[in-house]
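Notes follow the structure.
Here the complex is missing one protein chain, while the rest keep their positions.
Note that the chains take the letters A and B in the order they are written out, and that residue 1 is the start of every chain.
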Amino acid sequence: MQAMKQFITTDEKLRQLVHALSKNAWNIISAGKEGTNFIYINDGKDLVINADSKPTKLSAKEFFFPKTEPLFFYKKNHDGVDLLDPKDVLRKTVLFGVKPCDAAAVPVMGKVFNWDYKDEFFNRRVEQTVIIGMACSYSDVYCFCTSTGLSPESSKGSDVFLKPAQNSSYIAEAVTPKGEAFVVEFSSFFDAANENDVKLLLNSPKGPEKKFDANQVKQWLDGHFEDPLWNEVGETCLGCAQCAFTCPTCHCFDIVDESCGYNCGRRVKNWDGCQFGLFTKHASGHNPRGHQPERYRQRISHKFKYYQDKFGEILCTGCGRCTRGCPVGIDIAEIAQEINKRNSVLV
Amino acid sequence: MNFINDDIFMAEEKFEPKITCFVCNWCTYTGADLAGTSRLKQQTNARLIRVPCTGRIDPVFIIKAFESGADGVLVSGCHPADCHYNTGNYHARRRWIFFRELLKQVGIPESRLHFSWVSASEGKKWVDVVNGVIDTVRKEGPFEDYHKVNTEFAFPEPEEAVCS
Partner (left out) sequence: MQELIQAAQAALTSKEAAFIIGYALTPDGKKTRPFIARTPDEAAKLVFNHTCAHNLAVYLTRIAKPKEGKMGIVAKGCDTRAIVALIQENKITRDQVYIIGVNCSGVTADVTLPFGADNLPSKCIMCQVQVPPVSDVLVGTAAPYDKPKDAVTERMQLLEAMNEHERFAFWASEFEKCIKCYACRQTCPMCYCEQCIVDKTVPRWIESSASLRGNFSWNMIRAFHLAGRCIGCGECERACPMDIPLMLLNRKMGMVAMQQFNYRHGVNPEEPTLVGSYNMQDNNEFFK
């Protein structure tokens, strides 16, 4: 295996890079000044490169799988219907300073969007985006990336990965060919790193302590579709979709038609969440997941079992957003811990 | 046939407001009908939607009217104590007291939403009310704040179709 190509860059150079990118009509996205959300920027001084920042409220998934995305527009005419595709987004995009838990979600989601049917909407957004990931030194009681096979320095999903070094410089690794091409294209902002540069790297962030073993969770889930646990954890869930919508890997959507006049409209893809009662309700009125505990079981099982059965990965990157925002304090890591506990009792 | 220069044509076109009127079947609609049969003249910007009673008007109808491009809305029904269903307009009135304040809080000015009581015999009053509302809204100009909210729904011209 070829060694990862390493480069060195500085805070100042990255800001200049933003300037160069914006001149070349790239879309540039970075966490906003308050660090609460990703925003579009076009000035180097707005760039936020901060390894200590708290994860943004919404994950970066909205740039690949937007909360609402038109699939086509339609208009009735004399002999039928005119269909019109939304115009392709041609602007190239760079996402700056994405945390490992957000970046890792992109290839995970990519599996479901390319399984039998290739979702061109998702794919073309991924294709045109360069993800510049960054090592993360933030961790709070909600974080659990280390339990999902990631780490604060995991470069999974990133095209270029930054690690902070001394003197506000960064060691940049070109992780994918796309990332390498990007670094080559903007080579004036990245210098090849030598051994001495690599010595400047700051100590690796410790990250949250490991809370559970995801494989054991799956083992338990394999045999416990019916279990009193589901009622215990799901009974107080109020059935909003805060957890699903802020999750970097949740990818369920609903397709609806919306009119823009009496003879025209658009078909859109909107986020949907499995905790909604309507999510599985049939036209007949029957609802296979009629109660909240059943819906909560679906959430846990999809994350740790079904996705792994089908795609060999767990559908969770441990960002902790679902728990951080849950209005009734349901904690997914704690449930996984509880499952671990029950599993070890069985063994 | 393109001998009219579009730009000049557009520049000379005066703004004509679109007014959606929600009127009750028993009083105002009949009053508006009387105005017609009496050959009274009124401006033609109003589109009437007949409902059984003002009590039937869900505020979501009014929001839908703005969403569909209305520049102003007029709600009209039977005078207090005249309701065909006895109390429909009293219930409606209480609702509008809240709804008006809510719209103001959101930034939809009072000049966009009007209320009146017009009975079946008040054809003349109907004409005056409608003309008054149309003039007020015309003076305010197009409701651009809300039109902006609607833009992403407009059927895109092929070169304009966006997907941001």
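Following the convention adopted for this analysis, contacts are C-beta pairs under 8 Å (C-beta built on N, C-alpha and C of every residue); 3 or more make two chains touch, one makes a residue touch a chain.
These numbers come from a predicted model, not from an experiment.
Asks: Please identify which of the visible chains the hidden chain touches across the whole complex.
Replies: A, B
Asks: Have a look at A:I8, A:L58, A:V130 or A:A172 and name the one touching the chain we're not showing.
Replies: Considering the complete complex, A:L58 is the one touching the chain left out.
Asks: Using the definition of touch stated at the top, determine which of A:T68, A:N123, A:T176 or A:N215 touches the missing chain.
Replies: Answering carefully, the residue with contact to the hidden chain is A:T68.
Asks: What chain B residues would touch the chain not displayed?
Replies: 58-60, 63-64, 67, 80-81, 87, 90-91, 93-110, 114-117, 129, 132, 145-146, 148-150, 152-153
Asks: Residues on chain A that touch the omitted chain in the whole complex?
Replies: 36-37, 57-58, 67-68, 140-141, 235-236, 238-242, 244-246, 254, 256, 258, 268, 270-271, 273, 276, 278, 325, 327-331, 334, 337
By our rule, only the chains that are shown with their structure count from here on.
Asks: I'd like to verify one number: the distance from the centre of chain A to the centre of chain B, where each centre is the average of its C-alpha atoms, in whole angstrom.
Replies: So the centroids are 45 Å from each other.
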